[in-house]
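What you see is the complex with one protein chain gone and the rest in place.
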Amino acid sequence: MAGNSFGNVFSITTFGESHGKAIGVVIDGCPPNIDIDEEFIQSELDKRKPGQSKITTQRKESDIIQILSGTFEGKSTGTPIAIVIPNEDQRSKDYSHIADKYRPSHADYTYQQKYGVRDYRGGGRSSARETAARVAAGAIAKLFLRTKGIEIFSHVSAVGRLESPNLDTANLAQLLEIRESNIVRCADPATANEMIALIDQVRKDGDTIGGKISTIVRGVPVGLGDPVFDKLHADLGKAMLSINAVHGFEYGSGFSGSEMRGSEHNDIFVKDGDTVRTRTNFSGGIQGGISNGMDITFRTAFKPVATIMRDQETLNVSGDHTTISGKGRHDPCVVSRAVIIVEAMTALVLADHFLRNNAYVDEK
Amino acid sequence: MAGNSFGNVFSITTFGESHGKAIGVVIDGCPPNIDIDEEFIQSELDKRKPGQSKITTQRKESDIIQILSGTFEGKSTGTPIAIVIPNEDQRSKDYSHIADKYRPSHADYTYQQKYGVRDYRGGGRSSARETAARVAAGAIAKLFLRTKGIEIFSHVSAVGRLESPNLDTANLAQLLEIRESNIVRCADPATANEMIALIDQVRKDGDTIGGKISTIVRGVPVGLGDPVFDKLHADLGKAMLSINAVHGFEYGSGFSGSEMRGSEHNDIFVKDGDTVRTRTNFSGGIQGGISNGMDITFRTAFKPVATIMRDQETLNVSGDHTTISGKGRHDPCVVSRAVIIVEAMTALVLADHFLRNNAYVDEK
Amino acid sequence: MAGNSFGNVFSITTFGESHGKAIGVVIDGCPPNIDIDEEFIQSELDKRKPGQSKITTQRKESDIIQILSGTFEGKSTGTPIAIVIPNEDQRSKDYSHIADKYRPSHADYTYQQKYGVRDYRGGGRSSARETAARVAAGAIAKLFLRTKGIEIFSHVSAVGRLESPNLDTANLAQLLEIRESNIVRCADPATANEMIALIDQVRKDGDTIGGKISTIVRGVPVGLGDPVFDKLHADLGKAMLSINAVHGFEYGSGFSGSEMRGSEHNDIFVKDGDTVRTRTNFSGGIQGGISNGMDITFRTAFKPVATIMRDQETLNVSGDHTTISGKGRHDPCVVSRAVIIVEAMTALVLADHFLRNNAYVDEK
Partner (left out) sequence: MAGNSFGNVFSITTFGESHGKAIGVVIDGCPPNIDIDEEFIQSELDKRKPGQSKITTQRKESDIIQILSGTFEGKSTGTPIAIVIPNEDQRSKDYSHIADKYRPSHADYTYQQKYGVRDYRGGGRSSARETAARVAAGAIAKLFLRTKGIEIFSHVSAVGRLESPNLDTANLAQLLEIRESNIVRCADPATANEMIALIDQVRKDGDTIGGKISTIVRGVPVGLGDPVFDKLHADLGKAMLSINAVHGFEYGSGFSGSEMRGSEHNDIFVKDGDTVRTRTNFSGGIQGGISNGMDITFRTAFKPVATIMRDQETLNVSGDHTTISGKGRHDPCVVSRAVIIVEAMTALVLADHFLRNNAYVDEK
């Protein structure tokens, strides 16, 4: 109930602060007999890790995973899988200038008020470093979903006001390849170049900028998601909104759908061979909270990173006005690394609802 | 786990279908000694009920609540409060034409596939009728929050592309009065008139239209919300996305925040007498997932209602192409009734996190 | 978290006090397409209801169930099944003599201290009346388990020091018949007669007496129960200990097993045709917390009912010493009615773990 766990059947609990010994995750409820491909898990971590390109923070962390339990001879055993990722680059001195000052739009103030204590060397649990644990867990969820033919694809669809055009999504594997060929992780190469230039300029300004990530999930069977409160899109929305810096979530037609008329928006059912499909997909693959077999589509909005390389007014812990300087290493734009976090959280929601639905499958 | 419960400490479980005997809710974890003002609860239901104006469905339901348990001499006792709302206007024959056809963009198809059985007389649990139970529970959450000085205000801020201008939000009670003075529940009277005209036109077209609802929560103490997964805005987002027809959620700066730079977006802390405030409120009253004492602000986007008064192509349960006619009673635009559902879900999230936070208050 | 719910996948929430309008239960997670045989459910309630014989309380309650939701054309739909049981015989005046006195070994004092308020007309939620809701839910769990070939049998194996001899348990249906042929619900007719005489004597003394209930569950597939905390016997134990007046639980060899040596106690695996069995069953059908296919066996101990027909010293709500008289209607021995509650809770645990296990069945 302290909010460090996510999921019901495929459930994870993360732990660790940015300046402690390690961060990690316990994955409980992973089915047995899944191939636990450590190289794949590590490659996912590598996509999230800091220092991978000029447009990400230069903080150095190799983010090497250690699997402590839950596997035997390369397979999951159905028991909890614990993964630890040691913190290497703690460099606590970098943070001494903020020990008694509340960084604007960070969680310093609210944590101090809530708990009466905090590790003033960094963001503690509110640091995006916590998301490395989610990526490790998400990688295992992906390995499970792969056995069911479910694919997840996210990419950076906007940086600031710069938006990617609509993609031809027929071949997700190909899009993934394009995405990974550029450092901003946008699957449209021309837009990617513009985004990189924009982020580079923002970085030189000592500033940061927000962006958006678009996601497609393909191969989801009909029937995932539960009615009423645990609608599939409600759980996806919570998952995305739980990622640092996310300020908005929309699925299917999203906010623009609220400007449409029913006669335009309704997705007409059609028969495609033996498969039921809908002619359009404003429903984003989910109707009444339950997957309908079409692509699940959603978009996640990230605010600009709060740490900027400029002087800012603020208060110190005694409540006096003061100035805080921008120092240290930071991301000018978080979305290129966040792509993999979005995919991880998506995988966790899907794996959980897949297993939840299993409970009743025989009774249908 | 079947998704009919919401909340951890202040927790609700709803039950009932649109065409069964009754709907209802069990509220577990309401603190003892709260005045349970039945008239207030009923007045909340009255704001949601169908048939209240020309721009809502003409289905007739008096939605009279019956409290079966959990109160004694007008006060809560700390035990579960069960509320039942009998279904009156079942008129099952209205629905016979849809028994074997999947209504486009409804949950008929996904429910049938998930469960292998459904009450073909209506939407069952996917009917918005279920939300009456949420409103009853939300009213009790509001009665609790009132004792803590927490106010919740929602209004219709957009119908289709018609948007309300920004409001002066200094006096929420006054805005509430304005909102209740018009049938569309927009707190800007001029926009309200335009919205009503638009909805009326849409209704005459046999069509429906989407809209948006904006919410402000005032008086929230610093410290509500939990780090990592159960961030206050993540739980608010899930709550909103669990409401029928919602396709998007944003808080604070929301989607537009993703277009901003950090230097514009950061909320500077200032001292206001003894109170810590922020000069701007792009954070929407929540930092690191925890309330910071400022107004909590968010916006919820609703797609157009799927039931339209027109013929539509679809499939029947045998998988054959067919036509479905628009019949019966429906809402041309759901937002004027949904305002009260949004407030109810907001109250449930706040009450839950208030009590969750209580668990640690002495230890701070 | 307020403790009125039980179960994870097959989950119930009960509500209602002894002197309110009604008690009831919401069953969430019952699989769809189960025949909901209302007559069977009512017959289970009839076995628990007061006033059924001279050795039970004479309080009159017909305990007629009303199913409000979750069924369609006689079958479950996978949505929450709400059942309400109106309170008829409230006779509040009977309880006026206890309004300001704490009944010894009742929950009056602890409830008052915990909540600062209570319905002084009776036990409120601590009244055994709440268990009628459990029996209704348990009946539905039994209907589900029946489709899986799982049988549950409980009977009164002790009243005071009077113990039933070991039974030949080859035919549970026959034992059930014998049990139902006597009012104390012991499956050994000779002991039953002695028990009835003993209880009758205790009743005439204005006193009460404790007893024990023994349970056998047959037909459980191998694999139910989860390792570590949610061991099948741990969940059964919690279920039994949550029943009013229960002070002890043991499974398999139980307390007497703690006096044995490993060489006597170990259950040797043997092949019985294609089936794996154990030669003895000191494990009570559960090894490592997981069912092994043998009969699950356990025993539940009930203290004597606290309401006696004698004067007792006590304190009143002001903390002064006073005397409380024994008045009203009470059970001299609760076990003959509790048999059906034990079976109901057993069914709920089994149904829950059956569905929990389903989640992984395909992955084995």
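As written, the chains take the letters A, B and C, and residue 1 is the first residue of each chain.
Note that contacts are C-beta pairs under 8 Å (C-beta built on N, C-alpha and C of every residue); 3 or more make two chains touch, one makes a residue touch a chain.
As the structure is a computational prediction, the values presented were derived from the model and not from experiment.
A.B. asks: Hey, which chain B residues sit against the chain that's not shown?
C.D. replies: 1, 9, 29, 31-34, 78-79, 227, 355-356, 358-364
A.B. asks: Residues on chain A that touch the omitted chain in the whole complex?
C.D. replies: Chain A touches the chain not shown through residues 1-2, 4-5, 8-9, 11, 13-17, 20-24, 26, 28-29, 32-33, 66-70, 72, 75, 77-82, 84, 114-119, 124-125.
A.B. asks: Which residues does chain C use to touch the chain missing from this display?
C.D. replies: For chain C, the residues touching the absent chain are 1-6, 8-9, 14, 102, 104-107, 109-111, 113-116, 123, 125-126, 130, 158, 160-161, 202, 205, 207-212, 222-223, 225-231, 233-235, 237-239, 241-242, 247-255, 257-271, 274, 276, 278, 282-284, 287-292, 301-308, 310, 312-315, 319-321, 356-357, 359-360, 363-364.
Rule of thumb we're sticking to: only the chains that are shown with their structure count from here on.
A.B. asks: After a C-alpha superposition of chain B on chain C, what does the rotation angle come to, in degrees rounded to the nearest 5?
C.D. replies: It is a rotation of 180 degrees, to the nearest 5.
A.B. asks: What chain lies farthest away from chain A once each centre is taken as the mean of the Cα atoms?
C.D. replies: Comparing chain centres, C lies farthest from chain A.
A.B. asks: Between chain B and chain C, what distance separates the C-alpha centroids? Give it in angstrom.
C.D. replies: The computed centroid separation for chain B versus chain C comes out at 39 Å.
A.B. asks: In chain C, what residues contact two or more other chains?
C.D. replies: Within chain C, the residues that touch at least two other chains are 1, 9, 29, 32-33, 78-79.
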